[in-house]
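The other protein chains are all here in position, but one chain of the complex has been omitted.
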Amino acid sequence: MAEINMVQAVNLALARALEDDPSVVVLGEDVGINGGVFRATEGLYNRFGQDRILDTPLAEALIAGMSVGMAAAGLRPVSEIQFMGFIYPTIDQLECHASRLRNRTRGRLSCPMVIRAPYGGGVHAPEHHSESREAMLAHIPGLRVVIPSSPSRAYGLLLAAIRDPDPVVFLEPKKLYRANAEHVEDDGIALPMDTGFVLREGDDVSLVTWGAMVQESFAAAATLSTRGIEAEIIDVSTLNPFDPEQVLASVEKTGRCVIIHEAVRTGGFGSEIGATIAEHGLMSLLAPVKRVTAPDTVVPLAKLESCFMPGADSIVQAATDLMAYS
Amino acid sequence: MAEINMVQAVNLALARALEDDPSVVVLGEDVGINGGVFRATEGLYNRFGQDRILDTPLAEALIAGMSVGMAAAGLRPVSEIQFMGFIYPTIDQLECHASRLRNRTRGRLSCPMVIRAPYGGGVHAPEHHSESREAMLAHIPGLRVVIPSSPSRAYGLLLAAIRDPDPVVFLEPKKLYRANAEHVEDDGIALPMDTGFVLREGDDVSLVTWGAMVQESFAAAATLSTRGIEAEIIDVSTLNPFDPEQVLASVEKTGRCVIIHEAVRTGGFGSEIGATIAEHGLMSLLAPVKRVTAPDTVVPLAKLESCFMPGADSIVQAATDLMAYS
Amino acid sequence: MVSREPELEIPFHRFIDEVGQVVQKLPGFATDPQNLVPLYRAMMLTRVFDERAVGLQRTGRLGTYASSLGQEAVGVGVAAAMRDQDVLLPSFREQGAMLWRGVSMKELLLYWGGDERGSDFTKARSDFPICIPVGTQFSHAAGVAFALKQQGVDAAAVAVAGDGATSKGDFYEAMNITGAWRLPVVFVINNNQWAISVSRTKQTAARSLAQKSVAAGILGLQVDGNDVVAVKQTVSEALERARHSCVATVVEAVTYRLTDHTTADDASRYRSDEEVSKHWQYEPVRRLRQFMENNHAWSSADEEALQKQVASEVETAIQAYLDSDAPAAGSMFDYLYKNPPKSLANQRDHIVTRAADDG
Partner (left out) sequence: MVSREPELEIPFHRFIDEVGQVVQKLPGFATDPQNLVPLYRAMMLTRVFDERAVGLQRTGRLGTYASSLGQEAVGVGVAAAMRDQDVLLPSFREQGAMLWRGVSMKELLLYWGGDERGSDFTKARSDFPICIPVGTQFSHAAGVAFALKQQGVDAAAVAVAGDGATSKGDFYEAMNITGAWRLPVVFVINNNQWAISVSRTKQTAARSLAQKSVAAGILGLQVDGNDVVAVKQTVSEALERARHSCVATVVEAVTYRLTDHTTADDASRYRSDEEVSKHWQYEPVRRLRQFMENNHAWSSADEEALQKQVASEVETAIQAYLDSDAPAAGSMFDYLYKNPPKSLANQRDHIVTRAADDG
């Protein structure tokens, strides 16, 4: 089988889920005959028909609210929000209903739904098309927030998300959509949520990250390695519920931690990781924790986007700084 | 002048702002003749009239979006969202417009607006009436998030918020609404935003908190003091932009830090503070940082609310634990 | 130059007027007035339950409570029009409908008393729980309706919300998709003229709330919300249309909130006693009783017996509520996720221990 990129892997997982489970429906703006603006739903309309691949009116709050109703009534809706910049109207439903229906009814009703959205920068898109606000959603108990960082993890995690009996927001780093094609087996095997992936082992410094910054971290690790610094890379992957143990184990080994995210610094999810280390990993630290993030401002339009986004250069710098402590 | 509670202080600041500046208007659900469900706008309708004290239709997204338009066109809207649990539909406008209008137009248009909302638990209210999701809003660059913890700070900070040329979300801890009346001078003097207040000095441990947890921290400090432990209490007050220096200075002095908030733990704003210390205050630490927060679940209905909310007991415990390190 | 709203006629349905007179040929189910006794009984139960619940709140044994005094015909009429497999999505003022659907008084009390177990209905297990954020249940109804249609179930979703809820974008977005996708939904607007202190006329310039349906290309009509026969009949017809032709309807039930918004409200701050007194003339319970009496289907003795029976039923439920054990602290974690993460177990332990320490 040919190598596929992340959009194709998402497509493959959707097709598999639709095939396996008749209660799965896909909905969103332009997901039908157009196949989604990123083509993540390409071909599904022809294959599964208009009763399962549903073009909605232009209304994000509705997409989320309808998903709640569908899910409570026995379907497994997988909806697409066209860009994370348009996800805000869904927060009301995610916070007030999707994440609470099981708890509110003591398990009588539940909400097995997935909201997918491309997020993050790096493709020179217009305003509101490059944000990374995953931390806002990761603060909602009852909701899962999952972010893949490669085609195969997109495939396996999306299957896990769709099969999970509770709501999942699945954020796809659009910078990786067409990068790094790889072989992905359509084996229907889900990957675990609620924990991350140790993608590279190393003894000197832990790079803790997710989404498109995994790629930058690998680039940084390569550079660092030429300087004799071996980085461990952890793809956090599920932000909520966050698995502190995995990060703490790595930091215990390396004694140094750089947290990297595309989101702006203040209140980004990196802060949760930093605080976790300050609480439970302090004694392992050989150096302060560092965060490499976007600055606390609005994502600039395309001309300055690259200045705004963190990159391998900053990660290398941060890790090198930490090595100065011993 | 008699002592007043926090609701009355909010009322006093609103009246003062309306009196001083004809461009100030107050809007929201039931803010008119009813004076707001907590009576924060009591008497304003009669005093300033129906052209400035505006009962809106029941539509929170509209309240935020209209405020953006009003503010851009020269008014200073101060709106009330009845409970923070109904603030989510405003996030779209706060994120996409209020926080960006100045930046987007390079200063041509701006957005001097305030959204007030009671938040937090402790009054045995129905579902959605007790949340603390300040961290979601504090992650939006361009927005200020300000939380008072006493009648006089409510008065001074609300004046600052209304006079500020940029948008402010002003969250009022409803547990303190009718607690702790004090003398508040109606002197029209604003208090500084963008930094916090050192409310109690102490050398042994820093209690970093805001909102209703300030009260719990004082109770904890009193108990700790009887045991020979002197706590410093910092009311962070402005969550975004957050002033790291003030917290770091305190931790440098005490070497120990307990962060306390009513919000659920994961991704709460306490994580930003913990991470800041892990980055810049590590060398001052004599003990790990501790967070005392609500657990990562939905605020339970009234019967279990007190089990959910953090209190002085947990703060005392955390601080005492930290004293064991030396 | 156009200078007025387009003309448009919104039907208004009423069968029994304020003094119990029939103003239009009665629908089949009402021709034998004996058939109305269950409706009357349910309205009376709702009224007594509301009264007692307010009393419990006033004495510190219940949380904030929203009475439906004066609006009993809406909830009861709507629920009586539904079939079991239809799905109800209520607001916080639909105890009349919920009780008819099989939710128990004890469950309602548990809920308002601050215990989530109150929403784990023993009956009506597919119905939605009480919805607090105004208007957010409309889009759930569209989703439920889609699922029912997709699954080939011959049923519809019924969302009930107030006049204030019609100002929320959710209402419009949900109406719109029921039109575009032809979904079996009935939107019941329980128009009690007030959204806390904001009157119906300040809420919108639309002459009726039913006409908001025009925005979505679905049907809209008004019904006298104090005439339970009209409510039941109108909603039945709307449900038929929904089930058989997938045509959605907005049913605006015109009624009046005879008491405070909730126990936390003081309506005398914003509306006159005269206004309220006037509306007591139209209230639904006395109206139906009048009609039944006029038609020799009801006597003072019947009334007395019913009052007694209802009072004792309510009393029993209250006692069961008051006797119920407190929820366990750990329960706040047990239904958050079906598959909870490990980290939550630690937090659970902590809370449970702390609660135990507190006694």
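Going in written order, the chains are labelled A, B and C, and every chain counts its residues from 1.
Just so it is clear, a residue touches a chain if its C-beta (ideal position, glycine included) is under 8 Å from a C-beta of that chain, and two chains touch if they have at least 3 such contacts.
What you are looking at is a predicted structure, and each value in this text was computed from that prediction instead of being measured.
Here is the thing to keep in mind: the chain we left out touches A, B, C in the whole complex.
Of the options B:His97, B:Arg116 or B:Arg153, the residue whose C-beta touches the omitted chain is B:His97. Screening C:Gly162, C:Gly179 or C:Gly225 for touch with the missing chain picks out C:Gly179.
The missing chain, though absent from the display, is touched by one residue of B:Ser67, B:Gln82, B:Ser250 or B:Thr293; that residue is B:Ser67. Across C:Gln203, C:Asn226 or C:Ser343, the residue that sits in touch with the chain not pictured is C:Gln203. Looking at chain C, the residues touching the absent chain are 1-11, 167-173, 176, 179-180, 182, 202-207, 211-221, 237, 240-241, 245, 247. One chain is missing from the display, and on chain A it is touched by residues 29-30, 32-35, 37, 55, 57-59, 61-62, 85-86, 89, 124-129, 265, 295-298, 300-305, 307-308, 313-314. Residues of chain B in touch with the missing chain: 25, 51, 54, 56-57, 59, 61-62, 64-75, 77, 92-93, 96-97, 101-110, 141-142, 164-166, 194, 241-245.
Criterion: only the chains that are shown with their structure count from here on.
Chain nearest the geometric middle of the protein is B, using mean C-alpha positions. Annotation: A-C is the more contact-rich of the chain pairs A-C and B-C, by number of C-beta pairs in contact.
Computed centre separation for the pair chain A/chain B is 30 angstrom, with centres defined by C-alpha atoms.
Chain geometry summary: the mean Cα position of chain A and that of chain C are 40 Å apart. Taking each chain's centre as the mean of its C-alpha atoms, chain B lies 36 Å from chain C. Contact of a single residue of chain B with at least two other chains is seen at positions 61, 85, 89, 127-128, 296-298. In chain C, the positions touching at least two other chains are 116, 132-133, 169, 331-332, 336, 343-344.
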